[in-house]
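Here the complex is missing a single protein chain, while all its other protein chains stay put.
By letter and in written order, the chains are A and B; residue numbering begins at 1 in each of them.
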Amino acid sequence: MKIKNLLPGIGAWLEERFGFRGLSRFLNEKRVPQHRHTIWYYTGSSILLFFFIQVVTGIMLAFYYKPTIEEANKSIARIMAEVPLGWIIRSVHFWSSSFMIALVLFHMTSIWIIKSYRKPRELTWMSGVFLLILTLFFGFTGYLLPWDDLSLAATKVGTDIPRSIPWVGAWVTKLLRGGEDVTGDTLTRFFGIHITVLPLCLLFILVIHIYLIQKLGMSLPLGLDKKKEEVKELPFWPNFVYREMVVWLVLSGILFSLAIFLPPSLGKEADLMAPAPEGIKPEWYFLFLFQTLKVFPSRILLVTGDTLAVSLLLLAGILFFFLPLIDYRPEERKGKVITFIAYFFIIYAVVMTVWSLVQ
Amino acid sequence: MKLEHSLFTRRQFLNSLFGGWLGVLLASLLYPVIKFVFPPYREPDKVILPFSEFKDVEPGSVKNFAWGTKPALLKKNGDGSYLAFVAVCTHLDCTVTYLPEQRKFFCACHDGWYDEQGRNIKGPPPRPLRQLVVAVEGENLIIKREGVE
Partner (left out) sequence: MMKIEKLAAFILISYLLVFSIFSSSFGQQASPQEKAKETEVKKAPEKIVPSPHNIKEKTAIYVFLAWMWVSILVLIYILRQKIREVDRLYTLKFLGSDF
């Protein structure tokens, strides 16, 4: 067998057994519409890129991280000081999480504004909401793992918030904490969730999300879907993928540069008995929620400010989840109101975040 | 389209250039990953122990100590001199023990035997036990790797 025929030979051997032809035919025929909103199509694959980076760096960190309250902080200090280039791996993991969450927020907001969730893509949106929640949970559980005084305080506050949910609140808090308070059990629980439960759930829902996208095709923005014939299209492979590769290269370059020049530091080991340190803040993607809770008065009529705020947030979340079913007449006035709400939310989130930072 | 005198087409050239450069970039990213996953193992050049803990060792018996991350045994001979061995069996890395009545080192994993000088005499071990250099300096017992000053 000639060397030239080796790869195609192996390909043919595998094809006889796996039968890839259908998949490769699908990929070759897949088309991506070209219009002024095409730029947002790039967010999806970039999220996957950063998730992949998280998995790889996360596995490497898990080789040395020890999830007990005695060892957690020390093991990360060891990763940063002793393990060769450990500080870079940790820094990449830290920055890539921010990049991934930022891209998820971009992705979600763009879909909201161009209303890609219209029939028949409602389930794609709903699975996407689950993916958003899982991603935020990744960030939340990961934040505790260094077990320094800031992450302990942030986790105490963060796991206390669900307590304000009517009826099930205390139960949720106990489930998250592994008891009434944040202890070593919380740490091991968060670590187990971070490296097994969340990745498995994410992969499962991601498969559904991606399947739906391939099955239903790329959506067209409002107005253009009536003029489908006039819309230019690009083949997904290789035209669109080459363009995506350019985006991946630029984003990875920015990621590694930031990771090398702005690595995260490690605070001193948490003390369960110490008072809360000054200036505790959650990660940036939770700041607007943090500030929203702060501005609510401590009591309103018969309920605490917290209960009202959390209930309102939950209600907003539920409405958000069912958005495709609510916005079923997007061209009409209701649809325009919902678009306005999307812009309002962006401005609200930015303003609250800035406010919480300058306080 | 390949010209007669060309080795390859422009497309092949461009694709190989792209693939090759990307491959080198990814390989250069692989280097820190490998360094991270295989941290350097440094054996100590010497270990200093307080002599007071070892002077009560009976002649013809042993006491263990730590040689970096490996177990080691200090043996006091009948004439009062000392021998030190890295107590790692040369067969498959089990920790060996010393049997004073038989004056032999024994590895329980696969029935390996060494004499009191550490030479392998019976069973699967292919080499003698690794020996370390012992010196007593004042209050300290200094144990060194062979060849270290």
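Definition applied: a contact is a pair of C-beta atoms (placed from the backbone, for glycine too) under 8 Å apart; a residue touches a chain by one contact, two chains touch by 3 or more.
Since we're looking at a predicted model, the values are computed, not measured.
Peer 1: Looking at A:207, A:249, A:295 or A:312, which makes contact with the chain not pictured?
Peer 2: Answer from the full complex: A:249 touches the omitted chain.
Peer 1: Of A:87, A:125, A:147 or A:190, which sits in contact with the chain we cannot see?
Peer 2: Touching the chain that is not displayed is residue A:87.
Peer 1: Tell me which residue among A:28, A:68 or A:214 touches the hidden chain in the full complex.
Peer 2: A:28
Peer 1: Can you work out which residue in A:178, A:199 or A:277 touches the chain that's missing from view?
Peer 2: Candidates A:178, A:199 or A:277; residue touching the omitted chain: A:277.
Peer 1: Could I get the residues of chain A that touch the absent chain, sorted low to high?
Peer 2: 28, 36-37, 77, 80-81, 87, 90-91, 94-95, 98-99, 102, 105-106, 109, 113, 148-150, 234-235, 237-239, 242-243, 245-246, 249-250, 252-253, 256-258, 260, 262-269, 274, 277-279, 281-284, 287, 343, 346-347, 349-350, 353, 357
Peer 1: Could you please point out the chain B residues that touch the chain left off the display?
Peer 2: On the side of chain B, residues 11, 14-15, 17-18, 21-22, 24-25, 28 touch the unshown chain.
Please note the rule applied: only the chains that are shown with their structure count from here on.
Peer 1: In the complex of these two chains, what residues of chain A are touching chain B?
Peer 2: Within the complex, chain A touches chain B at residues 56, 60, 63, 82-86, 88-89.
Peer 1: Touching chain A in the complex: which residues of chain B?
Peer 2: Listed in rising order, the residues are 32-33, 35-37, 39-40.
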